[in-house]
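Structure first, then comments.
Note that this complex is displayed minus one protein chain, with the remaining chains in position.
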Amino acid sequence: MKLWKKNIHLDEKIENYTVGTDYLLDNKLLKYDCLASIAHAKMLHKINILTEDEKNSLIAELETIIRLHEKGEFNIQKSDEDCHTAIENHLTEKLGEAGKKIHTARSRNDQVLTALRLYYLDNLDRIQSQIHQFQKTLKQKSRVFDGIKIPGFTHTRKAMVTSVDVWVTAFRDAMTDNLKFLKYVKKIVSQSPLGTGAGYGIPLKTDRQFTSDLLGFQKPQKNPIYTQNSRGKFEALVLSLLSTIMFDLNKMASDLILFSMPGLDFFKLPDEFTTGSSIMPQKKNPDVMEIMRGNYHKVLSLEMRVKSMMSNLIMGYHRDFQLFKEAVMEAFDVTCDSLNIADHVMGSLSVNQDVCEQHIDDEVCATEKVYRLVEKGIPFRDAYRTIAEEFHRGK
Amino acid sequence: MKLWKKNIHLDEKIENYTVGTDYLLDNKLLKYDCLASIAHAKMLHKINILTEDEKNSLIAELETIIRLHEKGEFNIQKSDEDCHTAIENHLTEKLGEAGKKIHTARSRNDQVLTALRLYYLDNLDRIQSQIHQFQKTLKQKSRVFDGIKIPGFTHTRKAMVTSVDVWVTAFRDAMTDNLKFLKYVKKIVSQSPLGTGAGYGIPLKTDRQFTSDLLGFQKPQKNPIYTQNSRGKFEALVLSLLSTIMFDLNKMASDLILFSMPGLDFFKLPDEFTTGSSIMPQKKNPDVMEIMRGNYHKVLSLEMRVKSMMSNLIMGYHRDFQLFKEAVMEAFDVTCDSLNIADHVMGSLSVNQDVCEQHIDDEVCATEKVYRLVEKGIPFRDAYRTIAEEFHRGK
Amino acid sequence: MKLWKKNIHLDEKIENYTVGTDYLLDNKLLKYDCLASIAHAKMLHKINILTEDEKNSLIAELETIIRLHEKGEFNIQKSDEDCHTAIENHLTEKLGEAGKKIHTARSRNDQVLTALRLYYLDNLDRIQSQIHQFQKTLKQKSRVFDGIKIPGFTHTRKAMVTSVDVWVTAFRDAMTDNLKFLKYVKKIVSQSPLGTGAGYGIPLKTDRQFTSDLLGFQKPQKNPIYTQNSRGKFEALVLSLLSTIMFDLNKMASDLILFSMPGLDFFKLPDEFTTGSSIMPQKKNPDVMEIMRGNYHKVLSLEMRVKSMMSNLIMGYHRDFQLFKEAVMEAFDVTCDSLNIADHVMGSLSVNQDVCEQHIDDEVCATEKVYRLVEKGIPFRDAYRTIAEEFHRGK
Partner (left out) sequence: MKLWKKNIHLDEKIENYTVGTDYLLDNKLLKYDCLASIAHAKMLHKINILTEDEKNSLIAELETIIRLHEKGEFNIQKSDEDCHTAIENHLTEKLGEAGKKIHTARSRNDQVLTALRLYYLDNLDRIQSQIHQFQKTLKQKSRVFDGIKIPGFTHTRKAMVTSVDVWVTAFRDAMTDNLKFLKYVKKIVSQSPLGTGAGYGIPLKTDRQFTSDLLGFQKPQKNPIYTQNSRGKFEALVLSLLSTIMFDLNKMASDLILFSMPGLDFFKLPDEFTTGSSIMPQKKNPDVMEIMRGNYHKVLSLEMRVKSMMSNLIMGYHRDFQLFKEAVMEAFDVTCDSLNIADHVMGSLSVNQDVCEQHIDDEVCATEKVYRLVEKGIPFRDAYRTIAEEFHRGK
């Protein structure tokens, strides 16, 4: 039975269309919803809505649900719509009155927001650990590859001399900036929505600071209208972070694809990392890097989806917002997988030092030649023109 | 065993990341791949690569695979990578030599393209039928609602008198334009890629016209490089069509949401089509229309995904292209479901005629007043100013 | 004076913000608006709103405006808001009564739509001619480069042998498909909106077929609500076409950038087409191709702008739609310039035949080796494995 059920049965086609796969996605949220409900029960007891016994039985049953769900023994049915309903129904069935009281002082709107934000925060922590691990690998590799010269490129043409450790460290520094972004996003997301109801508060004196603290949020999000308005906005921020991380991996993948191309061959992936062709027997293809490159666009499109979907709408909840859930979940999964693989690939990367050295030719050293003249006191632009003419004549 | 397998085992993490859910998505393609392989076998027989017996046994076995798959008895394993490999492995196991010959004169690149285009064409036909059905419903409804006056809006404000049948017919006309777009997209997609190999042809004399005809394509796509370059481009076209259709549904949904809002109330959805609130007992919410409105953005983001993912890459296949598959499949499913629901909703829509009439007030009729003056010979701009002053004074 | 001006002065800041640069963009529309007004005047005479004299004086004055504007002597002021107002004000000033009558039986909404569509159709013709010219160049070049072998690539690695003429022809075929898309878009855009007013018709008997014919539209767009709803939708279609064309140029540019990279060097652009570096004296950079590659994304983002801007809004005009104008105009200009340059570049391209030949090595010919075995009767998959082992051992 749905939370809002009156005496009318929802048309089945309509139900299938509106619920979609949402009840399945909610398997990722169920734990967080139970944790939030436990905090909420404690608060309801504090403000004398629940008795001590009711509170304790609710907590016990909610913990049971978490365990059952972990073992695959608590299922969310399509007819439940979502995990929130499945849980409330279960509580009412098991506990009677106490179950009917658990929804006091909240709406499904703030309840969903709370579970989502707890899920986001957990996943942001997961991303953070993965970035730390990736940076550790990059640091090791920059030592291993220290001082190995390769040509740096501009305009997809060899430009000047650089070295592999500088290339590796570029991604480590990129991740350092990303960690700062992540820290900001966590700060913003870490505002407790619980108790803002459907965006217009609850006509009852509650203790929002209490649940915020219990759930580990930095603070309650005070304004209930802004709380609803930030649905979509906060998701968009999370997605901006994820697409930023994926952009750095897109760049790394693009470099690796070109720089392991026969003819350049600076880098080498283990044979177990490359795939073949069904028709061309000689091929070793960098598919893993191509999928990583492509996945940037997947995450980017999910960011755009939320940012366009949330627009041109007035205050308050709209059911369109349900669709944000899939977008963020997909993006978290793709980004986590990609960081994992980026770490795996970089950890296994080797450098063809001989090949790299052969590529450090006259052209790549042209700028250094200019600076040898500069050191002799020739103004830069004159030195530049002198060397440019040399090259021009040489051709 | 993969088609390109040499003596190296692909790293498991890498395999999981690159294959992703692709082998599951391929359940939608398997039938089309078998059909294409049947046509291909006939062609190989025609050019004397296959004996009559080999051809016949291949055709029989491919038909068996289709039947087994329909009954859920033919599964694509992750280690197969995709349906193409699962099928070739099955054929080789069952038929030996003949199985090893089926991949002659094609690459997995053109094989995948062929299966995908057959899948697209089938789904475009499905969309076409749904549009026809939707238009039928719209036609009926425009008769039922004929002449019921409602205010037309500009700038989200009542503007001039219009009628419900004109509103309904607007969507019918929109769908007529969409059908023309669909016809163009089908024409473009209906080019057979089979026989272009990996984008550089097959070093063997084949008969591409023959397989093109057998598979019902309008013609073979002649240039093998363009054939590969059109991967992504054709998907983007399909997605442009789907997002165009979804845009019209987004508009329809936006109209229905506002015009069934208490206070305007022109339209009424059956109670079985609306949902309630977990906290507000009085609510009847148009969730189905909101999901439809939101789904436009889902399809739009899938279009953008392909259009950004396919960019900045040189000629020929890149593994990134595998990710197009999920995007197009999701978009087809969402659009088909949405058209289906749009038809269901419009078929059940009723109009509150009394309410509509009450909204036809002085303001809405202001322009008609202007034209009554125009008919008396007063220049339009003077008539306009006369009526404008009336309104201005009246306020 | 604005068309809708009553006794209130629009706040200046608000005016600046809402009008923006729209009055400047309207310089591209002014001619079309005059042509549409001429047709409209003829219709108003036909239905007896204008006398013969009024009609003639209006036509004469409108033709004068076109001539003045061409000479830079007719300016649209910010206080006019747009070209439509500037024109009506001018007519009223010059002709009195007749000027005040010209706006009979139309709204600025259908008036703008008419001018825009005439502008689109003209620009679509311009694009069409440029594509024809580009295809001519491609045809010539495919003859010049006929049979020059180059390696085809998959996964950014050399794959199989192809030839320069096949590469050139790929873009010619791409443009042929684009021309079909263009034809469809022209057909859709070629629906006359004139006479649909603000989306709810005109309370006067008019002759829409007459103006449609005079202006060269294929037919009047019958449903006035759909006419307004198609604002944005038709723009999005035009932009889909333009981004599709730009995608092919993005691919061509990507190929040219990589294949003219020292080390591959298949292609050569004239020195006058490349640019240098401020620090590296040896560099010859393919900037022109990079700008072309980047411009795909400019057009793509303009397409997305319209497609997201037009969403989640109810029927009828909204001022947001004004912003479509800039998007389409920018996209037309970029696409026209890019086609022009693509033609210029391809016309000047030369091939380093010697270098190309050196790249046709054993690896690139591996598939051909497989097929030599196939011709001897060895099943494809066995032949493939034989050659694959050869390569594997050789490494």
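Labels for the chains are A, B and C, by order of writing; each one numbers its residues from 1.
Everything below uses one rule, namely that contacts are C-beta pairs under 8 Å (C-beta built on N, C-alpha and C of every residue); 3 or more make two chains touch, one makes a residue touch a chain.
Just so it is clear, the model here is predicted, and its values are computed rather than measured.
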* To do: Identify the visible chains that the left-out chain touches across the whole complex.
  => A, B, C
* Structure fact -> Contacting the left-out chain: of A:S240, A:N340 or A:Q353, that is A:S240
* Residue of A:V166, A:C336 or A:V355 touching the missing chain in the full complex -> A:V166
* Which is it among C:H69, C:R108 or C:R157 that touches the chain not included here? -> C:R108
* Structure fact -> Of the candidates B:S308, B:Q322 or B:N352, the residue in contact with the absent chain is B:S308
* **Absent-chain contact - pick from C:I76, C:L113 or C:A198** => C:A198
* Structure fact -> Where chain B meets the left-out chain, the residues are 154-160, 257-258, 261-264, 276-277, 279-287, 290, 304, 307-308, 311-313, 363, 366-367, 370, 384-385, 387-388, 390-391
* To do: Using the touch rule from the top, list residues of chain A that touch the missing partner.
  => 3-4, 6-7, 49, 88, 92, 97, 99-105, 109, 152-156, 159-162, 166-167, 169-171, 173-174, 177, 180-181, 184, 187-188, 197-204, 221-226, 228-230, 232-233, 236-237, 240, 243-244, 247-248, 250-251, 254-255, 258-259, 293, 296-297, 300, 304, 307-308, 310-319, 367-368, 371, 374-375, 379-382, 384-385, 388-389, 392
* To do: Spell out, residue by residue, where the missing chain touches chain C.
  => 2-6, 8-11, 13-14, 17-18, 20, 84, 103, 106-109, 111, 197-198, 270-273, 275-281, 283, 285, 287-288, 290-295, 297-298, 300-302, 304-305, 308-309, 318-323, 327, 337-338, 340-341, 344
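Convention: only the chains that are shown with their structure count from here on.
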* To do: Quick one: name the chains whose C-beta contact count is the highest of any pair.
  => B-C
* Asked: Taking each chain's centre as the mean of its CA atoms, which one is farthest from the centre of chain B?
  -> A
* Quick one: report the Å distance separating chain B from chain C, using the average Cα coordinate of each chain. => 24
* Asked: Could you say which residues in chain B touch two or more other chains, in rising order?
  -> 3-4, 6, 103, 109, 197-198, 293, 297, 300, 304, 308, 318-319
